[in-house]
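Here the complex is missing one protein chain, while the rest keep their positions.
Letters are used for the chains, namely A and B, taken in the order the chains are written, and counting of residues starts over at 1 for each.
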Amino acid sequence: MTSSKSNRSYWKRNQIAITPWLFLLPAMIMFALYVVWPIVQSFNLSLYRWDGLGEARYIGMQNYEELWYDDAFYTSLWNNVLWLVLYLLAIPAGLLIAIFLNQNVRGIRIYKSLFFFPFVISQVVVGLVFTWFYDPSFGLLNIVLGWVGLGPIAVLANNEIATYGIIAAGLWPQTAYCMILYLTGLNAVDPEQIEAARLDGAKGGKMLWYVILPQLRPATFIAFVVTVIGALRSFDLVSIMTDGGPFGSTRVLAFYMFEVALSEYGFRMGYGAAIAVVLFLIMLIYISYFLIKMYRDERGV
Amino acid sequence: MFPTPVEKLSPAARTGYQVALPFVMVLWLLPLIAVMMISVRSANDFTIGNYWGWPTEWNLIENYSLVFTGSSMPQYLLNSVFITVPTVIGVLVLSCMTGFALGIYKFRFNMVIFFMFIAGNFVPFQILMVPVRDLTLDMGIYDTKLGLVLFHIAFQTGFCTLFMRNFIKALPRELIEAARVEGVSELRIFWYVVLPLMRPAIAALAVLIFTFIWNDYFWAIVLTQGAESQPVTAGITSFNAQYRAAYHLMSAGSVVAALPPVLMFFLMQKHFIAGLTLGAVK
């Protein structure tokens, strides 16, 4: 060890202050380049008209004005609300299945895995699987409906129910996700409290509501967080199952934005950016809620 | 334990539960079972409308081998591997470092930077679409696996930082203090003290990120095109276009495309669930 003494002592004196920055630097550069700066650029781009090929032209708020009169935008927005509300059904559904599976019979571990694994499959495949499941001529859904004298229903060709059909497909893996969160949560529920409550005569629904659920709070919180994010990001399923159709009735903001900017007849980058900005602002409300909660928790620790 | 264990209930209830289990499971996996059943049929079944009866022919081997020989599927699968594995490694390296920096040290902006990573992770990624696509074009790595890998690393670092930082924060601080007293440098503390303790977190994240990246579709279609660099999620749509209306082949293709993360899950189940449920218990 013959490195210069002053150098070494500078490092020695300050290494605790310098090390974290050294460790943060690569990630921060990547993150700034690929996440932070693009957000700024998108805000800027939403004020331009640009086809991705020629020169971008500044047009002020015109893109937002057009959004205001754009039926397709409102359809997408409304569908996003539907997604958000209905997707939350994954939470109680996941809880239900978790309770059903929280037993110690033989082979239960395999059952748990099998119930969970829709979540591991890519949304593209889930979309295809459900598209065929709904198919009016050979889909299993309509075969089953046929047995009870109903149908056939062409779920994805009907503009009034297509979105619900897609959300149902999305609920499948999402419910599995919530289920696994609750299964883990249920494992950690304090057995003494349950015994105590049993002695007090609590059972079934009462027990669940007053004793179990409060203890499952952390699981519910995570389930809520991931479900809302999943709902607002919904793109793959729409793209695969209906491509936004029939006549645009299943668009959501994330899909409409892609369609406007990058699809076959699209290439209105500025307009797409404007849609993305709206989506971002909606999400921002939610991100703030999450961050504030995190901040409180951090303080509390 | 909640609900009451079935062993403590009447024998009738116990049997009822045992019967209900497989029944509910089949119902739950019905769409998937349907696809697997279709994937072993022959074209003939579709022509004569025998969708759900006993298959006239079992074409398990024919259909699945056609997926591998009659299309670019093997290429797409390889691409997925070459996109997913470097991403997982890159993300783990970066997030171990950020997690260490944010979890061990107290300094100004610690919280701000931490929150920035978390917030970035929640951003609807469509807002990044056009600028990231342009950036990738400008760097000359559009339609390359590298282009996808770099973006995925940057974006996933947000989530992984949250995970790693919380994990490191929960480690016993005495270990680090003791090492400092002994005069061990900070870099060595990271390498010899903290990193070995992070193994479970690394394993959990590796499996989780593998699945996320393998299943990505949106960025695959924004940043790549064609069999040269697209992963299997995007490849499956080309495959389906090639065999459109040949449902038995499309089904077989989908099963193949879905398989690797499923295998990963069943092999690494413990780590996977540990990763997913972080924070679900306090």
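Note that in this section a residue touches a chain if its C-beta (ideal position, glycine included) is under 8 Å from a C-beta of that chain, and two chains touch if they have at least 3 such contacts.
One rule holds in what follows: contacts and distances are computed from a predicted model.
> When you check the chain that is not on display against UniProt, which of "Nitrile hydratase subunit beta", "Na+/H+ antiporter subunit A", "Cytochrome c-type biogenesis protein CcmE" or "Multiple sugar transport system substrate-binding protein" does it turn out to be?
Hidden chain, UniProt protein name: "Multiple sugar transport system substrate-binding protein".
> Of B:1, B:43 or B:111, which residue touches the hidden chain?
The one listed residue touching the chain not shown is B:43.
> By the contact definition given up top, give the residues of chain A that touch the hidden chain.
So the residues of chain A touching the missing chain come out as 51-54, 66, 69, 71, 135-136, 154, 156-159, 242-243, 245-248, 262-268.
> What does the interface between chain B and the hidden chain look like in terms of residue numbers?
Touching the chain left out of view, chain B contributes residues 43, 46-47, 49, 137, 140, 142-143, 225-228, 237-238, 241-246, 249.
By definition in this document, only the chains that are shown with their structure count from here on.
> Quick check: how many Å separate the C-alpha centres of chain A and chain B?
About 14 Å, centre to centre.
> Under the touch definition given earlier, write down the residues of chain B that touch chain A in their complex.
Going through chain B, the ones touching chain A are 1-7, 17-18, 21, 24-25, 28-32, 34-35, 38, 46, 49, 51-52, 94-95, 97-98, 100-102, 104-105, 107, 110-111, 113, 115-120, 122-135, 150-151, 153-155, 157-158, 161, 185-187, 190, 211, 214-218, 222, 233, 236-237, 240, 247, 250-251, 254, 257-258, 261-262, 264-266, 269, 273, 276-277, 279-282.
> Mind pulling up the chain A residues that touch chain B in the complex?
15-17, 19-24, 26-28, 30-31, 33-39, 41-42, 45, 97, 99-100, 102-105, 108, 111, 113-118, 120-125, 128-130, 132-133, 138, 140, 143, 172, 177, 180-182, 184-189, 191, 194, 203, 207-208, 211-212, 218-219, 221-222, 229, 232-233, 235-236, 239-240, 253-254, 257-258, 261-262, 269, 272-273, 275-277, 279-280, 283, 286-287, 290-291, 294-295, 298
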